[in-house]
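Here's a structure for you.
Only one protein chain is missing; all other protein chains are in place.
Right, chain A next:
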Amino acid sequence: MFAMSYKIQRYVILIAFLALPLLLLAVFSFYPALYLAWLSLTSWDGYSPKKAWIGFGNYKEIFTNADMFKVLSHNFVYFMGGIVQNLAALSFAVLLNSRLRGRNAFRVLLFLPYIMNSVAIAYMFTYVYDAQNGSLNALLTSVGLQSWIRSWLGDAAIVNYSLAFISAWKFMGFNMVIYLGALQSIPGDLYEAAKIDGAGPFKSFLCITWPSVIKIVELSMLLTVSGALEVFDLPFVMTKGGPAGSSQTFVTQTVETAFNFSNYGLASAMGMVLLLIVVLVIFVQRKLLLRGED
């Protein structure tokens, strides 16, 4: 086999390296997705052998039932949290990219939440938010802000903000590291030249930093939007969608439909609709953010 020409060797290597990831992708991603699309056209209950074909009945039900989309307003809170998270990440990245004593320690500290397990974080925050013994309310008491004390997870009006804060806290470090990478790829002499020309820090951020990281901002926003639409772990672990459904998200609702109410067909259709929403949002976002570019 060592008599192969360079060209053939190249193909062998390419195919050999690609075969495995493609196979895994096909088995664990494409096949389930296609199967999901097929299930969404049936009224399968999740266990019986018969999967009755009902055409677009499930989709019709989703789009005629206003309750299905009401929960998207809860997802929107996570999206707002995501924007704040990105702003904070960019600020920290700019700050920690400058010559600052102990900046590596700060970078590690801010990145740490991201590598922690989501479920562990959720458990941790149930103690922070606990209305009677929680550390957050204890902190407020000790600094004399008793009037701010709330039932952070029990109040339907604020539960989503409480949860969105956790997700912003967790993913901020990740965004920051991406921004840091982008910032470090900007040559330092650009800033020096700008300084000589009399540009202040704000001006050089606007004219040098921002245009250089705009692509990364777009990527981050993409992750934020799809992340906000697909929030699942925090409400599932911490509130079970409560109190009385006020922290349900689209995905927790889908899971309930499938597993608690034996309606896999409808749940599959909800999954497909979510996929379409994500694609649509990303499409619109690209059009908006990349106006004038190709």
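Here is the rule we use: contacts are C-beta pairs under 8 Å (C-beta built on N, C-alpha and C of every residue); 3 or more make two chains touch, one makes a residue touch a chain; residues count from 1.
Throughout what follows, contacts and distances are computed from a predicted model.
When the listed names "Extracellular solute-binding protein", "Spore germination protein YndE", "Pyridoxal 5'-phosphate synthase subunit PdxS" or "Ring-1,2-phenylacetyl-CoA epoxidase subunit PaaA" are checked against UniProt, the chain not shown comes out as "Extracellular solute-binding protein". Across A:S48, A:S73 or A:N117, the residue that sits in touch with the chain not pictured is A:S48. Among A:I13, A:L112, A:L145 or A:A193, the one in contact with the hidden chain is A:I13. Across the entire complex, the residue among A:I62, A:L153 or A:I166 in touch with the chain not shown is A:L153.
Although one chain is not shown, part of chain A still touches it, namely residues 2, 6, 9-10, 13, 16-17, 20, 24, 45-49, 126, 129-132, 134, 151, 153-154, 156, 159, 239-240, 242-245, 256-257, 259-263.
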